[in-house]
Structure formats: C-alpha cells, structure tokens
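Worksheet: one structure, shown below.
Here the complex is missing a single protein chain, while all its other protein chains stay put.
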C-alpha cells in the first residue's frame, strides 16, 4: 500500500510546463536547471528534479574538480597499469598483488557531518567507505582514519575529539575491522572544519571482482539492508511540501545515525552472495541513495532499468517519492540478480535476517523509468543523471599573498637541544597518539602484522604464503599552504616512504583532497596545483591513483582550511614476516641515517611550535625517494635491517625518540660527523625536515653488505650510533642525554592531559 | 542449516602447531552469532593448537557432535541493549546450556569477551559486565595471572603463571555482589586476574571465572590473539621484547585439547 | 499509538560508571546542586491496537527476561502511556 500523494508524474509535467519548481532551493543553478529541461525536452517532475539536483551536486558530480582530476588518468603510463585490475571510476580501484589475489582500497571524507554530530558523522564515514569496498566483491580487512582537529586547547576541540574518535572506533570495532593507522593533527585552520577521512581496504580473488552495472535484460533489481528513512534530506524537504497531500510530513532528521551491527551483517551477507554467485552487479548506497544507485547501475550496464518505487521498504511512511530517491539512509545495498537466482538470493537474506525488496528489472530501453503506484514519475536517460552532470572550469589564480609568505623564512635562534626535544615530543602533533589508537581494535581478524605506532599498517592476505599489504596515509597542510604543488608531492613522498620503511613495495595510491571553496579562485588554484603535483609525482614514482574523493567547501566564513591532500599508498609484501618495525630491539646494532640533511625548517613542526608558518617547504626529490625505497625494501627482504623509521615531521629528533620509545630501548647517537658532512648545526641536524631520509638499525653481521648496497646505489649513508639496551636513555653524545622514562612521560602525557 | 562464516578465500590449510596427531581428532565448535567478530580467530587458534575447529551457527539446533565449544568475541547483535543479552536466546544456546550443565563429562565451554558476556547473560556463569570505568573502548596488551590451573581450559599453565594477551572491549568491568565474589574466591573459581593494572575497574581484578564444575570458563581478554608468532602482542610474560611475538594465549587451547584426548 | 514504558535502573549497590562521569561533569557546567546521578534505560514498546492485560503481561515478561539483567539492574516501572504526553 502506498500513501496517497499528489504526485508529479511525467504526464503532469508535460501538461503543466509552466509549473514553478524549487530547483534553486535544491542547490541547482539557473544554467543547470535549464540544462535539465533541455535534456528532458520538458520540465522535470519533482522526482526527476530530486535526482538531478543530488546527482549534479558538487559532492556527487565532481563538477568543479573533474577537469583537474583527469590528470590522474592522463598521466598513467602503461607500466603503471601493470598491477591495475580496476582503475579510477569504479566504487574503488582494484590492484593485483599476485597469486590470484587482489586488494581494493579507497579513502573518503566525512568532514561536514562530523562537525555537526561528531560521533555519528565519523561512524557513518567508516560505514560508507566500507560499503564501497564490499561493492567491489571484496572482504573488508582493515580501516584507517586520517583526522584533523582545531587547536588542542580550543574550547570546542574536546567535543570533536571525543565524538569523532569514539565514532570511528564504535563503528569500525563493531564491524570487526582492525584499525591499522591514521593521523591526528591539530591546527587552528581546522577549527570550524575538522577533517574526518576514512580509508578501507578489502581483499578478493581476481575472479571475484564485481562491477556495479545492471546488465542482462530481464534481470531483477533488489534493494536490501536497512529501511529507507528521511536521513540526509533535510534541505530537500521543500519537495515534501510541494507534493504532500493529506498530512504534514514528519520531521526529517538533521543527521544520519549509523547501525554498525546492520552493516556487519550486510558484509557477511554480501560475501555469501558473492561466494554463491547469485548477484550480477552490486552497488552500495551512499550519497544520493537510490538516485545514485539506479542511475549508475543502469548507465554502466545495458542502459535501461524499470523501478517501482512504492516497493521500497520505508522507516518513515510519510516520505515522498523525491525524498525516497534522495534519502541517504545508511546500511543499504542494491543488487542485480538473474530470475533464476532470485530464490537463492532470498534464502541468503533470510539466513542473515536482512530485509529486501524487489524493485524492478533491467531493460534495454536506454531509459531509467521509475513508477509510483503505476504512474511514471521518472523517465530519463540514466547517463544524463550519472555522468553528464555540469563540468566547470572554475577560474583560479595564484594568491597574491603567497610571495610574502614564501619570503618569510623561519629564523630561529638555537634553543637548548634537550629541552627542545622534550617540547617537540610532547607537542600536540608529535605526542603519542595512544590515547586515540587504544580506542581502536587492531587485533581482530588475526592478520595484523604491523600497526600503530609503526610507519605503516601491515595486513596478511594469504595465511599459507604470508602474502600481504602495507598502507600509510599522509598529508601536511602547512607544506601545502606554503606550496600546494610541492605539498601534494610531499604527501605522496611521505606515504610512499612510510610503506617502503615497513618493507613493502609501493604499488598504488588513493587520495582524499580536502580544500576550501572552489568558488574562491585562490582556493581553486591550491586545488589545481595539488592535483597537478600529485599526478606528476605519481607518474615519477610509477604508482597510479586508483580512486579517491574530493571534499570542497571546507571553510568557516571566508577562511579556508589549509589545503590538505591526504594521500594513501598501498604496498605489497611477498611475506609479511619480513616487515620492519620502527623501533630498536637488539643491543649493539649499528644505527645508520640514510639521506642528506639540509637547512629545511620552513613549515616544520619546530617552526609551528614557535608559531611560524612561512618560507618554502622541504625539497622533494622523487628519484631519491625511489632509491631510498629500494634500499629499504631490499634490505628488509634480505634481512639486513632489524628496524627502520622514516624521517618526516619533527625530523631526526622525532625519529630517534620514536625508535627508542617503540620498545623502550635506547641508543648512543653522535651527530657531529653528520653536521660536518652536511654543513649544518646540531639544531638543524635534529629538527630539519629534509625528505628522503630514514634511520635503520643494522645487525653487526650485516653492516658490510648493507654499506655495499647503499654505495652501489649511491645513496648517502652515515653510521650515527649504536643501539644500547643497557642504558635506558637516548644519548646524543656531546649534547644531551634523555632517560627514556622522562621522554616517555613527555610523549604520552599530552592527549590524556587534554582529553581524559 | 549450518554455514561457515563466509570467506573470500577459504581457510588455507596450514601445518598444525602440535606434533601430537591425536589432538586433531578433537572437534572444537566455534559459535557465530550475527555480529560475532573473532570467530575466525578462535578457529585459527584451535587449529594452531592442533585441534579441529568446527563452525557452529547460532540459529542451529545441533552441536554437530563437537567435544567443546568456544563462544568468541565480537559485538553480537551490536552489543545493543546489553552485551550478550540478545544472543543468549539463540536456539544453539539452549543446546549449549543443556550440554554444559549435564553433570560429569559436561561439555567444556569457553566464552571470550562477548562470549563471556553471553555466558553470564545465560546464567552459565555468575556476575555481569558493565561499562569500563573509562567509558572508552580499550585495546591493549594485558598481563594476567592464571589463578586456577586446574580447569579444562587452563591445565597447560602453572598456577600463578603470568601471561600477556590482548584486551579489547568497552563493557569489560566484571561485577557481582560481595557474596558471589567471596564464593568465587573461596571455591577457586577466579581463573584469571588482571595484574599490575586493572584496566576497567573489575571487582577484585577478576578477568575470568569458571562455573562450579570447572567446565565452563569465561574471560574478557583475548587469548586467541596471542597464539601465532608475528600476530600477537609485542610482549610476553616471559619477558622478551619481540615484534608481535607473544603466544601466551595458546595454552588455553592446548589445555582443552589435551584434556579431551587424555 | 499507545505505548508501554519500561524503566530499568542500575542496582543501587552497583557502581554506575556513566552516572559517576555525569556527576563529575555537572559541577564543571556550574551545576552544583546534585548529590549524585544514576543512568538507566527507558524503553517504549509500541502497541498497534489496544493494551490488553495479556499484552501488559508480555511487557512485564520482556522487562524481566530481556530488557533487564537482574544481576545488575532493577525494573522500576512497567506502565501504559496513552498519549504522546505522560
């Protein structure tokens, strides 16, 4: 039984061309609305208007970013495609990791919802990205969470930190997905606009890849999972008042509430569907809900679909057709099933107690036709909804203020080094993130070979061989603020280096581009430069972008966040038993510093602690990064190193401190030779953030072999110390000694002090 | 209907950790409820200990002839209402309850984390779990003392031996009235105790208990995540620093296998 | 639609960590007048037709078997509410 609405049918639209529609309230521009009318050759119905308006939104259509994002495809060489099974454009990219195994991974943002309702916003962010992974036919195996908050001591920060961290954990832990890494950064530029990015990775056999398309005329279309409610359509209630007949619509929820239990059941249920081969194509429902799922499935398949919308199971019976099409209720999936498999499909739904409803079927008409109670309310070419959205070449220009900022290089007087290291390691960005990461399950599934606080998360894929993957996500908004082109390249370089530091060979990239308003030409320039930088850098390193997400309008008032291109790199291991931890363990091992240290303090954590942001970020040399990665991966594979930690934010001071604290094992370090070789002072040696560097610990028996390898590759190497298990301290000889207890207390006290 | 928890690749056969082939004849059932998470991990642990793991589905009415049952961790039914409250009413729980309370030779049952919560809700074990004192989910490597090494699930340990296994939960604070607590202590039914630090406020540092007959044991920390070198905690109570090398939890699984063979 | 309300509170002798946390937070908001806080649960069971005695019996049974755990909680109320107001 369907509610009686005074619905706007196609026939009615044809009969009443002059009827005014609330397109502006739904976010369409005049030219966009005119284009819809032109495509249809008539005014849209209310339901069609709903579909076009959500699908043509910035979020779904990438209308401002599309012209730039093309570079990710255009700059991919054939060699880079070698491991790509599914590239950009699908729900998530799929990468071949050998032995018939593949992985799929992607990072997405849930920034705005998390500011409004931190717990649910973050939770549903995890839920959404995990459904993307499921829809490729994969079993999700891990999540990560790059986060950005405002200043640590701002009165609103605790609310966001508590809610967001609990939400990430509440959802991910309940799904049984180990959290294997992420970021926590505090910076006042994110005050009114925290960033909540969530990454998920899944595993599948090559033959199990599922693409979201509706093909096979006569195949049936089914919606399953949670019921459809009024979630996420707050602004669209203008439609409700248009078409509602007898009663006032109930209130539409301002936020979405996640049900991780329902999603966990959905995961198992989908995997059983895949295993039993009873679905042809499958599509997750995220933003734009049924509008998105039907139009994308149809346009990626045989081109036609017929749907009876009254069949949708509702949580709120007052929803109008347009609202049903736009609803963003969580934990739903849509599938295409052959008639012969329908009974098997239903049996699996019943086993897992999942609700479903058969909505319609695949046709060859080239039209997406949606009926309500037998009357046609949508009749469109699905491609025009899903793929032919507006594309903008937004104007952009380099900000005039940038010259001034770049000229303002950091001028610090040399501080007391011991105090400076303690200050750095207890600072909000460099302190231990245990208070956060202890709220996440890193053990579940039993395949986590490396996780926080090591450089990358490592997951075993194949229990028989040890085949596995490593992942790291990185971004530095300050670097990107100083130079967005270089900033994006630096983000990739760091993630790539982190993966290689763990011992994995980097293979592929995902990214989440968090920026301010594209309508601001200076922000648009930051965006364009970042994409150009990332695409160039991917080409130079030979790792393709397989998918990602763009989040624009991250600003409060007129002030945008620092440009924050979060980059995730995936690497592969033949055997995860070879992974390298970041901390020292064995007494007497030699500690080497790889790479060259320059005077590069602009944009650094140390400058940040002094309230300075100016100059130019560290130089990126991707050829050097490639060599460094090869050194790290080979020495891990050949058993030449026992520990490795890359140098990034906080430089050598941070890397040494973290390597010592990892297992509570100290070292004796000498930096004088380094200072002499690189022509720098001890302060620069410790706090500069020059790229292309890592520290490794080498067993005595391997030193010759290790040195030979570095020499052969012509990579700068310097023995800077030895691991010392006897004396529990970080001893930088001639400069200071820091007992590990004192360092640990400084490092671990900060987050509990603010949030516990 | 009984179906294995679906996998993308099926379990890979891997060499049994045990040389005693006879252990492989012991069939240990691992129950999956909707929302169970650590079922595959518990099955892996059984296999690494040398036994044969059998998947059991909550909706079945049949224990498939298993010699012992593990109710694994997770968030069955989302932990909504109370952890374990809804799962307790599953058809399979009736079979388990009947078999576990059947006098001498009763079915050995181990509840881990959510499984422990299910066992208390089902009244197979006394007490209950409330939210951690911190109100947060807490994941960390936890040191425990094996207080009672005479149960079916702990006989491979020495009484007083310490072990390190992962702990991960939100509702892990064990509570019971004073009389029950005294009774548990008096009868030697406190099987595991938190040492060094009580992570959640549990009464008398209790981490795990048994029923009076000793065949049903529940504990909050996760021994099944400390059974395989390379994938366990970073430390072991044996003291060495090793990357994810801790396997102190394996004894729980070898204990029951050996008892059932012996 | 009539509803049956079931209130469940933690037993007085059980320390209630959530209540304790709230009691600790109140003074920080300048709300200093309370001696303690306890947090319990309130369930609303919706009834499609009329509330029969048999249905009320069902609700009582639900309250004591499923909705509460007698080891840590007490059912403090099972009551019919006719309208949207109490």
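Just so it is clear, A, B and C label the chains in written order, and each chain counts residues from 1 on its own.
Here is the rule we go by: contacts are C-beta pairs under 8 Å (C-beta built on N, C-alpha and C of every residue); 3 or more make two chains touch, one makes a residue touch a chain.
What you see is a predicted model; the values in this text were computed from it and never measured.
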Sole touch to the unshown chain from A:91, A:157, A:219 or A:329: residue A:329
Which of A:117, A:346, A:575 or A:742 sits in contact with the chain that's absent?
A:117
Residues belonging to chain A that touch the chain removed from view:
116-117, 120, 226, 229-231, 250-262, 315-316, 329-330, 353
At which residues does chain B meet the chain that is not included here?
77-78, 80-81, 86, 89
For chain C, the residues touching the chain missing from this view
1, 4, 7-9, 19, 22, 25-26, 29, 31-48, 54-55, 58-59, 61-62, 65-67, 76-77, 86
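Rule of thumb we're sticking to: only the chains that are shown with their structure count from here on.
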Chain centre separation (chain A, chain C; CA means) in Å:
41
For chain B and chain C, what's the span in angstrom between their mean Cα positions?
32
Which chain C residues sit where two or more other chains touch them?
none
For chain A, residue numbers touching 2 or more other chains are none
